[in-house]
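All protein chains of the complex are present and in place, except for one that has been dropped.
Chain naming follows the written order as A, B and C, and within any one chain the residues start at number 1.
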Amino acid sequence: MNTKKTSSIARVIRANRFAKECCEMVLECPGIAASAKPGQFVQMKAWEGFQPLLRRPISIAGVVDRSSLLLWIRIVGPGSRLITSKLPGDEIELIGPLGNGFEPPDKNEKVWMVAGTLGAAPLRFYSQLYGAGADCRFFYGGAASCDMEVVEDAEICKMNVCATTEDGSAGQKGLVTDILKPALDESPPDRIITCGPKGMMKAVAALSAAAGTKCDVSLDCFMACGFGACMGCAVPILDDGGKRYLHACSDGPVFDSAVIDWEAL
Amino acid sequence: MNTKKTSSIARVIRANRFAKECCEMVLECPGIAASAKPGQFVQMKAWEGFQPLLRRPISIAGVVDRSSLLLWIRIVGPGSRLITSKLPGDEIELIGPLGNGFEPPDKNEKVWMVAGTLGAAPLRFYSQLYGAGADCRFFYGGAASCDMEVVEDAEICKMNVCATTEDGSAGQKGLVTDILKPALDESPPDRIITCGPKGMMKAVAALSAAAGTKCDVSLDCFMACGFGACMGCAVPILDDGGKRYLHACSDGPVFDSAVIDWEAL
Amino acid sequence: MSNVDMTVRIGGLTLKNPVLVSSGTFGYGREFADFIDLNKLGGIITKAITPKPRAGNPPPRIIETPAGVLNAIGLENCGLDVFIKDKLPYLKDLSAAIVVNVAGACESDYVEVVSSLSKEDGVDAFEINISCPNVKHGGIEFGTDAGRAGELVANLRSATKLPLIIKLSPNVADVCEIAAGAEAAGADAFSLVNTYRGMAIDIAKERPVLGNKIGGLSGPAIKPLALYQVWKLYQSVKLPIIGMGGIMNHIDAIEFIYAGASAVSVGTANFIDPSASVKIVDGLSTWLAEKSPRGFEYFIGRAHRA
Partner (left out) sequence: MSNVDMTVRIGGLTLKNPVLVSSGTFGYGREFADFIDLNKLGGIITKAITPKPRAGNPPPRIIETPAGVLNAIGLENCGLDVFIKDKLPYLKDLSAAIVVNVAGACESDYVEVVSSLSKEDGVDAFEINISCPNVKHGGIEFGTDAGRAGELVANLRSATKLPLIIKLSPNVADVCEIAAGAEAAGADAFSLVNTYRGMAIDIAKERPVLGNKIGGLSGPAIKPLALYQVWKLYQSVKLPIIGMGGIMNHIDAIEFIYAGASAVSVGTANFIDPSASVKIVDGLSTWLAEKSPRGFEYFIGRAHRA
């Protein structure tokens, strides 16, 4: 983390519902937009008082017009509901950019992306910033066809997208790992970057390890501060010397999947 | 209290801002509207969760179309802000009618009303239900001219209104008791009913006592349950036998001012 | 609502379902009759009864805090005689168990209430309040001293055959010590928590907000604390536990059951929604139906097995 973190008040430029219970928001926030890296996130508060008490972490899905942040937010509880109920012109408190972010691709490095539903957000930003194109494979897993709107995003469409849904209502029926495995067997890339539900990432990490491919995961875990002050977001690390933890908000949220103690996570 | 209390979901019919930070609301709630008496109140909740935690007591200011309640609400904190932010069509949880209410006028009884700002609400309902007319004197005290919208209400206008404002920007400059006192000196009524800030009611009670006029006050005190279950709303009573309390929500909110221990209130 | 069997035994007391309503938050029961069918409740715990009527504390007696309520009612109640004459006759006809909460300034107060009411029809059990934080002599001296708690319980034991539920104070270093004393002396069950001592200051008036200065905190704010006390007590006593503190819905109730409560009691929630208790009965019933064929008992203390 070398970018300076700031506390800002961002103005909502756009807020549109999409997919199922999701909202795409564009927030004017030039400071954070200028320095953010893919995989980094912001901590948001869009309410007065103590209900909920803590800010909510949301990945940066992209930068719009150089000065605004694109966010994809799923409504799962009170925090995400209040954030996504804001209308254009309303203000939201943000701190960011937070976290380490994904390593940019090395020259000629072949990077694949694997996303579960809104886990696509930081990967979309990666593609936007580092210009992943049709030679980049983007594996996507959703629950049902309503999740497919994510892969209709222009930035994601540029890549070579393979999608699955659990119920088979769109794309191939099954889990994203069902299509990732044969692809890895055929010709593994240099690196996989992935974000999605824990179970999915654990499976992706295992497949990558088996294929000898480096795999960077962006972990989602409960956070209080978001910038290394509370030690709340412990991520268990494989270590001979007994128990050891890193912190999702400051050491992560992106980790080399090989260092994570998935059983203890 | 002989009316059955009910718990209802009321639909907002109208919600208009008036005066300074006040809102006039009409809520469709046939059950409570049918049985409510002037001086009774409802306990309202227009939010999810625990912020604020307790319902908020609001006097019934009148009944509209036999099936709706008229409320006058001043925005002073989170509860009143959330209630008054509701729009036509929205729903609000109510319990009521609660409390004892004012005694109806006896045949030929001469009743005067003394109100401080929104304390006018239950008195308006009294006038509406019991048909107070031009021979009923309505003394009104506001802080400034913006409070005068209250006495422009059609129901209140029917009475013989004398108004004061503290800053003199409308009506006579001064306190409502400044105009009540000479009127009482001249020819006191059979009864005064009053509602407003504590200091005002205490002064009105003292003037009435001096004039030998019965005075019924409607007290505003913090309430938890609103129907006699928590003993939270204690009103200290003058009693030779030591300390004694009545309860604003169930014994009141209307009390004979002569029984109240104003010093301990 | 499904028709599962939620009967639970708390000492000698049989409840048709594990949901009670807490002392001081439900008046003498009748106050809620307009809103709910009282017969749907497992039990009703009355406001604390003392031998003589008590006026209670000067106002303000109750205020809101973040997700909580701070109260200092001061055990205002109608006294034993009025309770027997005016309140009990109504309660006695209900099918909900009637639990009388008993408070006093000294041992003989408790004994008087318990022995008098044991002769009356309609009382199913006593909840012995040795934990009121809001009056100087409200029994909390028994609630913070294991020896005195034991003595009191032993005395009450000889005064009644009805179940004695000891209501514990959380304002102690270790609730288990006090409980051990009471258990040895013949208590039938425990209930906890009573409120946590707290206060608020009015910075404009430069004095405490409450008339009594100090009050007791209840409501969602204390739920994590109350749940811990039940969890801890469950590990140290054999007697059944009635859990309470911030229970607002059936999910909260299940948390307490998993922590070790055989029944739960709903307090502050009654103020916010007078039908909260009945909704919790319904919610538990639906939950249990989904868990079938496992019966209710299976879930008591379940989280300790993880």
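Keep in mind that, in the parts below, contacts are C-beta pairs under 8 Å (C-beta built on N, C-alpha and C of every residue); 3 or more make two chains touch, one makes a residue touch a chain.
For clarity, every value in this text was computed on a predicted model and none was experimentally measured.
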{"item": "Candidate in contact with the missing chain, chosen from C:S116, C:N171 or C:N194", "value": "C:N171"}
{"item": "Residue of A:R14, A:R81, A:K202 or A:R244 in touch with the missing chain, whole complex considered", "value": "A:R244"}
{"item": "Footprint left on subunit C by the chain that the document does not show", "value": "65-68, 70, 144, 171-173, 196-201, 203, 205-208, 214-215, 217, 219-225, 227-228, 231, 246, 251, 254-255, 258-259, 302-303, 305-306"}
{"item": "Residue numbers in subunit A that touch the chain omitted from display", "value": "4-7, 45, 50-55, 93, 95, 221-236, 242-245, 250, 264-265"}
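The criterion applied here is as follows: only the chains that are shown with their structure count from here on.
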{"item": "For subunit A paired with subunit B, centre-to-centre distance based on mean C-alpha positions, whole Å", "value": "55"}
{"item": "For subunit A paired with subunit C, centre-to-centre distance based on mean C-alpha positions, whole Å", "value": "47"}
{"item": "Centre distance in Å when subunit B and subunit C are each reduced to the mean of their C-alpha atoms", "value": "36"}
{"item": "For subunit C, residues that touch 2 or more chains besides their own", "value": "66-67"}
{"item": "Touching two or more other chains - residues of subunit B", "value": "50-51"}
